[in-house]
Each structure stands twice: as structure tokens, then as C-alpha cells.
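What you see is the complex with one protein chain gone and the rest in place.
Moving on, here comes subunit A:
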Amino acid sequence: MKTTYLTILLTFLLGAVWAQQNQVDIVAQVFSLEGNTPLAGAVIKEKEGTKTAISDQNGRFELSGLVPNSVLVVSFIGFETVELTASELQAMEDGILYLQNAITDMDQVTVLSTGYQQIPKERATGSYVSVDKELINRKVSTNLLDRLEDVTPSLIFNRGNRSSNDAISIRGRSTLFAETQPLIVIDNFPYDGPLENINPNDVESITVLRDAASASIWGARSGNGVIVIKTKSGAFNSPMNISLNANINITEKPDLFARPQMAIGDFIAVEQQLFDNGSYNSRINQSARPPLSPGVEAMLAFREGQITEQEKNNFLEAYNTYDSREQLLSHFYRPSQNQQYSLNINGGSAKHRYNISLGTDFNLHEIPGNQDRRFTLNSQNDWKLLKDKLEIGSSVSLVQSSRQTGNTLPDMGPYERLVDESGNPLPVIRDFNTRYVSALPEQGFLDGSFVPLNEIGLISDRGDQLDLRLNTTLAYRITPWIKASLLHQYWNNTGETRLVKPSDSYDVRWLINRFTQFDDAGSPSYPVPLGGTLNQRLTKSTGNYLRGQLTFSPSWNGVHQLNGIVGGEMKDVSTLSTGSLFYGYDDDFGLSLPVDYQTRFQINPNSSSTIPRGDSHSGTIDRFISLFANASYSYQKKYIVSASARRDASNLFGVNTNMRAVPLWSAGLGWVLSEENFFQSGFLPYLKLRSTFGYNGNVDRSTSAFTTANYFITASFSQNPGERAAVIQNPPNPDLRWERVKMWNTALDFSLKNDVVDGSIEFYIKDGIDLIGDIPVAPSLGESIFRGNFASTQTKGFDIALNARPLQRAIQWDVNFFISHLKEEVTDYEIQPQVDQMVSGLFTVPVTGNPLFGLYSFPWGGLDPDTGQPRGILDDEPSTDYRGIRRGTSPEDLIFHGSTRPTSFGALRNTLSYKGISLSVNVSYRLGYYFRRNSVDYSALLNGRITHADFDTRWQNAGDEVTTSIPGLPADLRVNANRQFIYNNAEVLAERGDHIRLQDIRLAYRLDRGTHPWLPFFNAELYSYVNNLGIIWKKTEHDIDPDFQNIPPARSIAFGLRVNF
């Protein structure tokens, strides 16, 4: 099998040579003069006749039966229209007709890709955002998706609570518990692998599908929007183009001091108070030997008479001068460094075009020893055969990546150190107290100390991945206006992770010590054998995607034009993975030892357990069969009607066959007002109104129509470890359906005279219906909540994108601005929300009438003037009955501040260019949302953990409550979880998140052969990119970053060079 791939690969790489034939018919291509790229959707029309053609994605068009001297009009929006005779066109070298940009701007020519077809923007009714190569290349990053941030209207990168499984949203979130992420399509097919595999340098354009008309062609997976990525391809009849790109990006060490922390001296003083009142006594004597800070150990040693008071004080004074954050910054962290190199070669003859891209990335992480690499290879070849009626395309994409992340950041107490004064590595307290750890060797155990600096480089956590995509396309033009195509993609992703912990690593010593047994003579035996451990995981995914499609584009009488596709596709993706854990592993010889998984051992220092197993197996199969159709009809280029329909069926478990399928459809209208005779505005040369309606779908794989059970092997702590067991997953639900998103979109596209300003304004209403949600049911049925199609949401919003060109002389000034505003609401959800979950922000708590992610607070009753303790409100009175408040507050009593996700966001990008120098500055903003500020946490402090710097301004004496809302240290030094919960979630800590950020600056210098004829290359660009410059305005008065309260994203600077030969 492997050899086959290799052969195919080599064939494609070397396939750049192909015999040429002379042409007979008028077949030509339309290219842009500036970009030397094909123009799709250019209209070629007989001036005195009815024949019309539209160029395809290669800029290619065909006209037959023409009188040689008939005049053809070639037009394309944003370009100067050209008139020439048929014979002139035929005589043209290479058959390429170059159109000149009407105005030199890259954004003008937009071909929208849906993954099924290419649609010229003026013929679209749906809502698309197109991100071109120029914009993709503006940023410097390893990952592709990062490049979309702050340049894509409607698309937001979520931050804060609950955003980890919800990284990106397009026009809000219209689901509660099902899939939240947009569908990613690469070159016609959904991509099921990790997105880190896509090299941004290989990408030609990205189209974001936002509404029903654009996305519903993707059916059951389109509910969260679709991101269509088109990779680079060559062009027919174009010379070889070689481009090189190299850059290096350096990121500062993280700012550990951004999180305000109380003074270490104050912290030690609190530790002393706690020690004196006996708070540590139970921990000192506990059989689990829990860790104690160095300060508490010193206090204990003094109490036990092992050191004098003077010695204890010397220790504490020394601790006061230490700071683990400084230690981490100077002895652990390093600036991270990303390098990126890519080479791209493309071109084509009349019958063949090709593109080959090579790329490599090498990233050194901020933690020493951790790094990753990525190597990408893309090769694409297309041939024309049988008088250009048959097109064969073939492409290979290969990604090989590896990472090494065995080193982890030590979790340190606030005044612990990594090294002593003379630079020797020091142990750091971890699982047990130092007295227990230091006594281990003499008791016959292995050394149990944890020295972070000695650990660096010991553990190897290596991940390797190979990702292969093979695409084959066959397209046959049956008649001039019907094309049949067959597309296939084979995808294979294999991954291996190997976590090797050698015998001298802390983790292994800890594990061996845990299980060490002593016989009556006191000699040890090792149920977990001496030696290292190997944790291995192999994953293999294989996918086959097949699509058959008919594309038809008849036009008649010069005024009617129909464009449509109809087809079917199937998808079959399976994933298998196996994990295993070996003990007593020696990496030098590749040997491991068997262990006894059955016996329950007494483990040290207390409790009992069997030896943990690390075996796992899983397998999933994802299958779809779909039928789709899409058509648009335009009359006189003025009126456009579009419609699409799709039916999906999947192997969604346990659903009756007829219930598996979900029909989804859309319809749209477009009206180019500026083409109307009555509309003659010199000021507004282009105006188009469009409106769409339809349904998108979304998949939830966690539910089923039948009673299902899930098999597992019982865990080592189980009563019957290592036995095959099954747990009932869900009760039967014969009415289960897929989620749907109903969407209205109405938009206006316009451009002002001379394209000084162009843009679009879009309004939409998105209704999530039949959403998977829970309803309460009588617990005697066996479950107290039941999951099914019970919820709905609504999102209303608008997106405005404006592009202005105020100056277009020697100095060019471009302004790009967008704002996305949305109002999200859960419209139907029956489960009564729980107050605790609503305020904590850690759960997804749908509340009817509010956004899915809202900030709720307990009403604030100020500080108690006598004790400085926080007060909530109970029965309309300030109260310190914390339990009573938690119990007595109903969801209606809570204060709802607003959404925790921005309700308006966008960016303003200014680009100034002068003689090859260009400066681009992007300012992003997020408005209309709330977050909860961190503050002092006495539950943490009184448990011996350092807390927030608000401690400095806490209530200390009666009267302080006038000037501060920060509670005083509880006089009894006792933890009261309810009190802390009320304060943590009180109204007084809610803040507006609104802010404006100077996101990045790009400075570039471009050298062109046009202006410097002596250059050995076509053009070159030297660029520098600075990212995460900081906040320039924020609503909150506090000195914190609303989106990154703990560690803000570090500044980075990149330098790069891009050369085209």
C-alpha cells in the first residue's frame, strides 16, 4: 500500500511535463494583469449577438461558432472592460487575455468558493466573507485559523470561561450541547484531521459561509457556519512562478506578574497566624503526609524544639525575599521562537498546470526542551484531455509533524526557589511534606525529592503524526453547458505518542515508592518494578470521501443565465486507537516487565490500590450519505433567484433509518438595483440587495433513539478492577431529530463613486430549533432529566464591513473596518437553572430569555462595618447568613449583568503605502460584555495558598468599609466556603469587559522588478510583524486585561522575507 502512495506521489511531483497540442476552437483564459492570476466569472459576450460565456475557476472560457471579426466584450467587475475581435483573441499568445484592474486594489475581485462550486460575488445571494491571500499572509503564525482573527466579520475567537471547547463562533452559537465548531472544508471535502496540520502558506483563499443560502449545501454539518479553505493551484498557460517565504517570530516570556498577588511577607504572616491557632495540626499529622510550605515546616521545627526561634526567624526572613515567579522567569522560561520556511512553485502549459509547495516550521516553546516541527508537502496537477473536454486533477498533501513536550512547568509555592544562591538546583515541595520525603531513603524507599531543574530533559513526551490526503478529480464536459464530475478524497492520519518516563524521573520514583512493599525482615519488593514507564498511544484515522456532481450553466437570449449543481456524496471515516502502558521500561534496550494488576496493595504512605492500568482501545465510525442540489438563475444580471436543498443520512446510532435523514433547504433573492434604468446614480455606481432564508443542520452524537449502553473496563480503584462492565448511556428516545438552524439574512452591497468606499451591511435572524437540550422528568422513571430536541435559541445581529480608500496617489491609504453586533438569547429551555451554577460561570446554564453565556451575581450588601465581612442580601436586608443567602436566593433574585461574550466586536485596519513601503496597523475591539474580576480568596489563603493583591487594600478597621469593598481577614481564621462563594460571585466584582486593543502592526518593504529592473527576482518583500501590543482603552478601572486576567498573551515580533522569482 505504502509503495503505491509513493509512486503516485512521485508521479505527481514529476508530472510537470506534458505534451502540448494546438488549438482549433476559441478557448482562452482571462487573467488579471496585476496578480497574474486567473479570473473566474468574467463575462465574455458578443457585442452584436447572443453568445455569452463565463470564465471558470481557471479563467478559462469557450466560445464556438463565432464569426472571426465579431466583437467580444470581456468584462469583470473591478476591471477595465476590454473589447476585441474573435480573431484577435485567437491570435493571442498563450490564449491569455489580461484585464487591468480598474483600481489597483486586491479586494475587488472576489470568487466565492462553497466547496462545491465557485460563485462570482455579484451572482451570489448568500452571505460570504472572503479572505484573500494578501490578508492571510498579513499575520505571522504557525496556524492557519489564527490568521482569521480580527480580519473576518462575524467570526470571533471566544475567550474566558467555557471557551475551551468552543474556540470559534460565527454569528454566535445556535446550539447548547451539540457540536459548536464550524465545519472546515479543504479543497472540496470536510477535513477531519487536526487544523494545526494546515500550513497557511499553502492557502490561496478562505471563504466563510455565514447564512443558509451559502452554507445549507453542507447540510447537517453547516449549523455553525462553514470555513472553506482553498489551497494554491497552478494556472494554465502561465510561466513558472517560484516563491519563497521565510520568517522568524520571537515571543516574550509570559508576564507572570500580571496577576496581582499579595505580598509574600503578608502571606508568611498569615501562615504564622494559622500555625499558631492550630490550623495546620491535622495536616501535620495526617497519614497521607500532605505537603506543607517551607514556612510552616520552619514553624513546626521551632515548635518541636529542633531549631531556635532565631533560626526560625532567619528562615522566614529569607523566604520573604524569595519569589517563585522570578525564579521561574529567570531559571525556567525562555522566549519562544517560531521559524517558518516555505517554497512554492507553480505554473502551467495549455494542457497542464501544477503547483508544488514545501513548507517547514520549527517552534521552540517557552518551556525549555519543548518544541514542535511540521513539514508539509502539497502537489497538485491538472490535465486537459480529449479536446479539453476531460479534465483530470490529482493532488497530494502530506504533513509530517512531531512534538516534544515532556517538560512541564513546576507548580511552586510563592516563595519556593528553583536554585540556591550559588545556582545549585533545589527541590520543590510536591506531593508530600518534606519531613516524609527526606525520611524516605533511610526507610528503604527511593529518593522522593522533586528537583524541577534536574527534571528538564528527563521525560520524553513525543508525538508524531503523518497526515496524507490524496485527491482525484475527473470532470467531463458533456455539452458546453453541462459538466459531470467525480471527486474522491482518501485521507489517512496516523499518530503516535510516546511518553517515556525514565527511572530517575520524579513521577516514576513517586510511583515505585507508592507501591513498595516491605517483608518482615524489612527488605523491599517492588510491585511497580524498578525502571521507567512507557505510555504509548497509536491512532489511525482513515477516510474516504466520494462525490458525483453535475454542473450546468446554460444561458440563453443573452439575458437568462442558470447555474446549478446536483449530486450525491458519501463519506466514511473511521478512527481506531490503542493505548498501552508498560512498567519497568528501559528505553535503551526496549525492555519492559510484567506487573500484577489484580492484587490490591497497601500503598505508601496510606490507602490501598491496584497498579494502574494504561490500556485503552477505541474505535469510531462516521458515515454520511447525502444528496444535494443548488441552482441560481439570473435575469439580465439584475435579478437573481437561488435555491438549494440537501438530504443527509448518517449512521447516527440507533435511529430508525427514516429518522436519520434530515432535509435542509434554502432560497434566496438578489436584485442589483444599480443595473436598473431608473437607478442612475453617479455617486452610487453599484448597489445590490439580497435576501435569503433557509435551514442548516447540526449533529449531536451523544444521544440515541434506543436504550444504549457503553462498555468499559472497570478502573483500578473499582470494587472489581479490570472487569468488563457496561453502563446505560441513555433511555430510549424514538422522537430524536437533528438540530436545525433557521436563518434569515438580508444584505445590501454597495460601492461609491471610484470605489472610494465599498462595503456591505447584513442583518440576520438565526433561530436554533429542535436543539438538543434537557427537560426535567420524574426521577422515578430512572433519570431526572431527559435529553432530546427540547431547546431553542435566537440570535439577531448585523455585520457591517467597509473598505475605504481615502488616498490613492503616491501615498495610498486603505481603511478596512468591520463591526459585528449580535444579541443572543435562549428562547426555550425548561430546566430550572441552579443559582450556584448560574453565578459560578463554570457551567453552561441555559436561562430562558438570556444569552447562553451570561454573568449573574449575588446582590451586594457591602461590608459588615463591625467585622469587615462581606454581606449579601437576604430578605431585602444586608446579611452575613451566607448559607441562608445561597439557599434563599432564587434565580430571579440574582443580578443579570449581561453576556460574558462580546455583543459587538470588530477591527479597524489602516494601511499606508508609499513607494513599496507599507505600514498596516490593526486595532481590534470587543464591546458590550461583562466579566468577573478576581479578588482575594480567603478560602485559599486560610488553606495556606497565596491569594490576590486585593489583600493589601482589605478592610482592617471599622470605617474602612467606606473606602473598600474587599473583605477583611476573618478574625477566626476559619474557612467558610459559603462566605467566599458569595463574595467571589458578588455584584461588586462584575466588570464591563469592553476594550480596544492595538492588536498588531505590520511594516513591509517591497521591491519590484517593475521599478528596479536590475533585480534578479520578480519581487521581494521584507516584512516585520509585531503582535499583542496591548490594550489602548478599557472600560474597567482596574489594571487588568478583561480577556486575560491571569497571564496576558505575550508580545511577539517577527521578521520575514518573501521572494517571487
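Here are some notes:
Keep in mind that, in the parts below, contacts are C-beta pairs under 8 Å (C-beta built on N, C-alpha and C of every residue); 3 or more make two chains touch, one makes a residue touch a chain; residues count from 1.
Keep this in mind: contacts and distances are computed from a predicted model.
For the chain of the complex excluded from view, the name given in UniProt is "SusD-like starch-binding protein associating with outer membrane" [choices: "ABC transporter permease", "SusD-like starch-binding protein associating with outer membrane", "AAA family ATPase" or "NADH-quinone oxidoreductase subunit M"].
The residue touching the chain not shown here, chosen from A:A977, A:I1032 or A:I1047, is A:A977.
Considering the full assembly, A:Q834 is the residue among A:T599, A:Q636, A:Q834 or A:Q956 that touches the omitted chain. Across A:L386, A:V727 or A:A810, the single residue that touches the chain missing here is A:V727. Touching the missing chain, out of A:S525, A:S784, A:Q956 or A:N1046, is residue A:S784. Check A:I625, A:V815, A:V921 or A:I1053 against the missing chain and you find that the one touching it is A:I625. Where subunit A meets the chain that is not shown, the touching residues are 282, 285-288, 476, 478-479, 482, 484, 486, 546, 548-550, 567-570, 572, 606-608, 617-623, 625-627, 649-654, 657, 660, 701, 704, 706-712, 714, 718-720, 723-729, 731-732, 776-784, 786, 832, 834-836, 883, 887, 974, 976-978.
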